[in-house]
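Below you will find the structure I want to go over with you.
Every protein chain except one is present and positioned as in the full complex.
Note that the chains are named A and B in the order they appear, and that numbering of residues resets to 1 at the start of each chain.
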Amino acid sequence: MTRYILQRLLGMLAVMFTVVTIVFIIVRIAPGDPAAVMLGPDATPADIAALRARLGLDRPLAVQYLFFLGQLARGDLGQSIFLDMPVTQALAERAEPTFFLTLFSILIASAIALPVGILSAYKRGTLFDQAVTTFAMFAASIPSFWLGLVLIQVFAVRLGWFPVAGYGGPDAPFLTRLSHLVLPAVALGIVSSALITRFTRASMLDVLNDDYVRTARSKGMGEFRVVMKHAFKNALIPVLTVIGLTAALLVSGAVVTETVFSLPGIGNLVVSAVLRRDYPVIQGALLVIAAIYVLINFGIDMLYILIDPRVRY
Amino acid sequence: MAAVLSAPSPSPLAETLPEDVVLRADDLHTHFIVGERAAKSVDGVTLTVRRGQTLAVVGESGSGKSVTSLSIMRLLAYPGRIVSGRILYRLRDGTVVDLASLPEKRMRAIRGKEIAMIFQEPMTSLNPLFTVGDQIMEMIRLHEPVSRQEARQRARRMLELVEIPAAEKRLDQYPHEMSGGMRQRVMIALALSCNPALLIADEPTTALDVTIQAQILDLMRRLQRDIGMSILFITHNLGVVAEIAHEVAVMYAGRVVEQAPVGALFARPRHPYTKGLLACIPNPERDRTADGKRLMLKPIPGNVPSVLALPPGCTYAPRCPLAEPRCEREAPGLVPAGPGHLSRCFRHELL
Partner (left out) sequence: MAAVSITPAPRITTLILQRKTLAIGLAVILAIALLALFAPLIAPYAPNKLSIVNRLKPPSATWLFGTDEFGRDIFSRTIYAGRLSLTVGAAATALAGVIGITLGIVAGFFRRADTVIARIVDAMMAFPDILLAIALVAALGPSLATVIVALGIVYAPRLARIVRASTLVIRELPYVEAARALGVPTWRIMTRHVLRNLVSPILVQATFIFAYAMLAEASLSFLGVGVSPEIPTWGTMIAAGRQYVGQADWMTIFPGVAIILSVLSLQLVGDGLRDLLDPRLRKDL
């Protein structure tokens, strides 16, 4: 087990190191001088040179890379060019809506996908199963921002049940802020339920034919118990993997959905940073989101230990 | 649970089943129906299991022996279905029920409690995510209102019964920590934990090494003697049959072609297929000419017919050395061919 954990830990660090390098490269391949871009056309060569020096852009790439690594090691993601604050602070201030949006979306997606996927596999080949397969494919084809707009049209504009946009301001009570998250979370939840449904169905189909499921039936227990205790627990490992993956993808789904609903989250921050070429913010957000993905994956690998005794061994 | 099982009045089916018979399948048909086509995997199986005895069902793969056992347990996977026939079973209280038409809920009370089953693949038949103890205790607590501690005591005793050393420690182990032979012992302990009257064993030794095979067969024989259960033993191995069975039913293409006490069957098979099978067993004494030269074994020519397109008459006729024109047209019935001996052949007297 220790070996397993160490292996995963090393794997995680290796991926993270490559991620850092890729982010460094992406930001450095930008054509033109970032300092000149940031300062605009009216900047004097002296201003540009000063900014280059401040950003360390005048040094060789290898030095810049080491400098970058050193910064990261201290937990420093640099200074935002437009927001007049450290990138870490900008990200932290925007984290709440993104966190809750992702959390609720994944809960909604799982609440739809798990029962539907299980039942669909159990009743394979039936009309219900075919309807589920069709729905899953349909949901996977909907752009989340479009679904968000349709939900706004119906539930916010026509029916007036939920706020159209925003996050209710920083002083709004928590419940008000949550009410702003309902529609975006539903939009993202529906779209991402597609993948989880298909995965749940596929891995349930796999295990439902396994010998130990037949053994469970031969013991004389009811179908619900056979399916939920004996089959589903075995199907859970691939399903958890895809839920984790979806959670990470949702962070990027949030980029688009936050724009639709004008939620002041990390996604919104990234979009405005891209539009303003605020490279430190883009770089920081990329790193943090990739790190979240890697961490979620690591967390799921650790969950396996709880579920599967063969990993523990 | 017991209340569900004991019908208030004596079942009218009781007269149809002699006292010493536990299970009788009567012209059982199980088909796998895909669209318009039906794979007739079991096509009129009739067999009898007597109290305290072992009936071995022998046949090649595809003969329908496994499907027969799954039909009895009503564990057929979609799209398999019992199409017609009866499976009469005598409950412990003497009532006779027809398993083929019993409601699923009553069937559940029978599975594990009255009839238990062990399977061919010990490596995959246990759930990898639960301890061996949990899996046995689950079975006990499904059928009997006992506490966890009591169930655990009984599970431990079951492991001791199947001669697993350090039973207490083993209870908390997972299947992957055990060898194949050990897991099959666990499966047997699991199957016997509620004292079933009938044990169905579907090729329980096929996946095991020869030495382990012998141990498991010994164990099953001893347990049958001690507990007095009946066994329906499915195998393709005639050597195993000779070791464990009291009676043998030979299956071919979805039908029982011969049932007889084991001695009579080996001494004088009354069906050309059985005779062909016996000729396939290597026998150093028989397979030698007078001057000591070795003879070749004689394989049965041809193949088992497809269950999707069975011939109209006797299913064995296309491969049978004794076939006459009548065999191609008419399907023979299972007729007496000696004391306790049944054969599905028009020409069994010639053998």
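The rule is simple: contacts are C-beta pairs under 8 Å (C-beta built on N, C-alpha and C of every residue); 3 or more make two chains touch, one makes a residue touch a chain.
Since the structure is predicted, the reported quantities are computational estimates derived from the model, not experimental observations.
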item: Touch with the omitted chain, as defined above, among A:Ala36, A:Ala50, A:Leu72 or A:Leu205; value: A:Leu205
item: Touching residue (missing chain; options A:Ile5, A:Ala43, A:Leu72 or A:Ala140); value: A:Ala140
item: Interface with the unshown chain - residue positions in chain A; value: 14-15, 18-19, 21-23, 26-27, 29-31, 125, 130, 137-138, 140-143, 145-146, 149-150, 152-153, 157-158, 164, 198-199, 202, 205-206, 209, 214, 248-249, 251-253, 255-256, 259-260, 270-271, 274-275, 277, 282, 285-286, 289-290, 293-294
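FYI, only the chains that are shown with their structure count from here on.
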item: Distance between the centres, which are taken as Cα means, of chain B and chain A, whole angstrom; value: 53
item: Chain B residues touching chain A - in the complex, by the definition given at the top; value: 73, 75, 77-78, 108-113, 116-117, 119, 121, 124-129, 131, 138-139, 142-143, 174, 176-177, 187, 190
item: For the chain A and chain B complex, residues of the former touching the latter; value: 124-125, 209-212, 214-222, 230, 233-234, 307-310, 313
